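This part shows chain A:
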Amino acid sequence: MTGAAVYSVVQRDLLYAVIGTGVISLILSILFLFLQAPDVALTEAAIGVALTTIIFIITIRNTVRYEEDSNRHSKPASK
Partner candidate 1 sequence: MKKILVLSLLAVFGVYLAEVLFKIDFGHQFFLNGVKDFYLTASPDKLKVANVVTSIVVNFRGFDTLGEVTVLFLATTAMSSILYKGRHKLGERAVLFSSSRIVMTGSKLLFPAIILLGVYVFVHGHLTPGGGFQGGVIIATGFLLMLLSYQDYQVSHVVLSVVESLAGITFASIGLIGLLNGGTFLHNFLHTGVLNNLLSGGVIPIIYIAVGFKVGAELTGLIYTALNEKD
Partner candidate 2 sequence: MIYILFSILLGGAILTFLANKISGLLRDTFFLLTMLGATLIFYTQLHIGGLVNFSIGSFNLEWGVNSFSWYFSLIVLGLGTLAAFYALSYMKGKENLGFFYFSFLISILSMLGIVMSHDLISFFIFWEMMTWSSYFMVIYSGKNVQKNGINYILFSAFGAYAMLTAIALVYANIHSLSIVEMISNYGQFSPALQTWIPILFLMAFSVKAAMMPLHVWAPGAYSDSPMAYTSVFSGALSKMGIYGMILIFVTMISHLPDDTWFREVFAWLGAITAIMGTLWAIAQDDARKLLAYSSVAQLGYIITGVAIGTDLAMLSALFLAALHALFKGTLFMAVGAVERQTGTVKFSEVTGLIRKMPWTFIASLLAIIALAGIPPLGGFVGKWMLYESLINSNHYILVIAIFFASTSAFLYCYKFLFGFFLGQEEKEWAHVKEAPALMVVPMLLMAGFLVILGTFPGILLKPADTAMQTLGFAPTEGHLWSMSVLFNAWGDQVLLRPLVYAIAGIFLFFLIILTVKGWKNTRYVTTKDISSSGEVPLEHENLTFSVNFYQPFLRAVGPVMKHRMITWYREFGAGMETIFDFTRRIYTGNGQTYAIYVMVFLVIILLLQNTIFG
């Protein structure tokens, strides 16, 4: 889980980083099951894995995919 977290922080392709967070959520929900918290596991699985990831992906789709791109086509901030 920590590995997934590190991966999604260092990964420069934002899409993969987001998938990384999805993996974190997945592992987290499994951990929740181990910790006898089925309700929370269910919620985390549904929200963390599915919805959060999809919203991130939509955002990336609307902005940029690679971290290096984040300021590449920056024109002077339009006022």
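We take it that a residue touches a chain if its C-beta (ideal position, glycine included) is under 8 Å from a C-beta of that chain, and two chains touch if they have at least 3 such contacts; residues count from 1.
Selection rule, in plain terms: all candidates are chains of the complex that A comes from, given by their letters.
This structure is a prediction, so every number in the text was calculated from the model and none was measured.
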item	value
In-complex contact of chain A, chosen from 1 or 2	1
Chain A residues within the candidate 1 interface of the complex	37-43, 46-47, 50-51, 54-55, 57-59, 61-62
